[in-house]
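Up next is chain A:
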Amino acid sequence: MSIRHSLLALLSEGPKYGFQLRQEFEVSTGDVWPLNVGQVYTTLDRLERDGLAESDDLDTDERQRNFRITRAGEEELSRWLRTPPDLTQPPRDELVIKVLVAFRLPEVDVFEVIQVHRRYLVQLMQQWTRLKEDESHFDLAFALAVDAELFRLDSVVRWLDAADGRLRRFHLEAAEDRTVAPPRIRRRIGAHR
Partner candidate 1 sequence: MTQFPDPIEQRPPDGGMPARRAVTRWAWRLLRREWRQQLLVLALIALAVAVTTVGVGVSANTPLSPYVGFGSAHDLATFSGNSASTTAKIASWRQRYGAVDVIDNETITVPGTVNSFDLRAQNPLGPFGGSLLLLTSGRYPAKASEVAVTEGVASDFNLKVGSSWTILGVTRRVVGTVENPKNLLDDFALVVPGQVAAPTEVVALFDAPRGTPLRTLGSNVLTPELVAQSNVLNPETISIALVTMVMLLIALVAIAGFTVIAQRRLRSIGMLGALGATDEHIKLVIRANGVFVGLVGAVLGFILGFAAWLAYRPILETSAHHVVGALELPWIVIVVAVVLAVLASSFASSRPARAMTRISAVSALSGRPAPPRQLRRSAIPGIVLVVVAFFLLGAAGASGGKGVGMGEVVLGFITLTISVVLLSPFLLTALDRLSRHASLAIRMAMRDLARYRARSGSALGAISIGVLIAMVVIIASAARFGNVLDYAGPNVSSTQLIIYTPNGPYGPRGPANDAPGGGTSKATTASMARSANSIADALGAHKIIELETTSATLQHAAPGRAYSGPLYVATPSLLRAFGIPGSAVEPTAEILSMRPGFSRITKMQIVYGNYFAAGGPSSGSWPCRAGSCLADPSVQEVSGLPSGTSAPNTVITEYALRRLGLKPITSGWLVETAKPLSAAQLTGARGAAAAAGMSIETKSSIPTSATIIDWATIVGTVLALGILAMTIGLIRSETAGDLRILTAAGASSRTRRNLTAATATALAFVGAAVGTSAAYVAMIGFSRTSALDGISSLASVPVMNLVMILVAMPLAAGIVGWLAARREPKGLSGQPLT
Partner candidate 2 sequence: MSMLELRNVSKVYGEGATEVDALSDIDLAVERGSLVAIMGPSGSGKSTLLTIAGSLELPTTGDVMINGTNVVGMSRYDKARLRRRTIGYVFQDFNLLAGLTAVENVSLPLELDGVPLKRARVQGMSALDALGLAHRAGRFPDELSGGERQRVAIARAVVGERSLLLADEPSGALDSVNGEAVMRMILAACHGGVAALVVTHDAKLASWADRVVFLRDGRAVDETLPPQPPEELLSQQATNP
């Protein structure tokens, strides 16, 4: 993930000790994505190996080592900030698959499936909103991170609403004896690999 780039960003502020880096990283992501301690030091080693960071005393423990960003590291950080991630390939979404499956199985009420998930998502959003409101006035970073999660969940809810609508219309038309098979045109998305 972009742990290495977050560490590089922290290093670009100035030389820091290992344990400092770990602490600051936790704080900056606002406890939203709790981190395995070991991951930080492993990543720091990798950064050194790739020449993006350097330190003096290679013998001591990573925790006490003083790290600095290299020229290459700064360029890498800059490049990473400006390059949008590759989003052409949609991730395999479990929920989408569930809905598609529910739709095909005649004994399953797809709308009930949708509602179960909808309720679950909204409940989750309720909790996140509650959290954000309790803490937002002293943690901007936390608020930003929670917002991201809320928007993500919201987008899923919206997709569920849209799917709901489409499926309803399809059922209505089917009920009117319109035997139109659903279009089976498959598109390959992001074909380059």
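The rule is simple: a contact is a pair of C-beta atoms (placed from the backbone, for glycine too) under 8 Å apart; a residue touches a chain by one contact, two chains touch by 3 or more; residues count from 1.
The candidate set was assembled so that all candidates are chains of the complex that A comes from, given by their letters.
What you are looking at is a predicted structure, and each value in this text was computed from that prediction instead of being measured.
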item	value
From 1 or 2, the one in contact with chain A within this complex	2
List of chain A residues in touch with candidate 2 within their complex	31-34, 115, 118-119, 121-123, 125-131, 133-134, 150-151, 153-154, 157-158, 161, 164-165
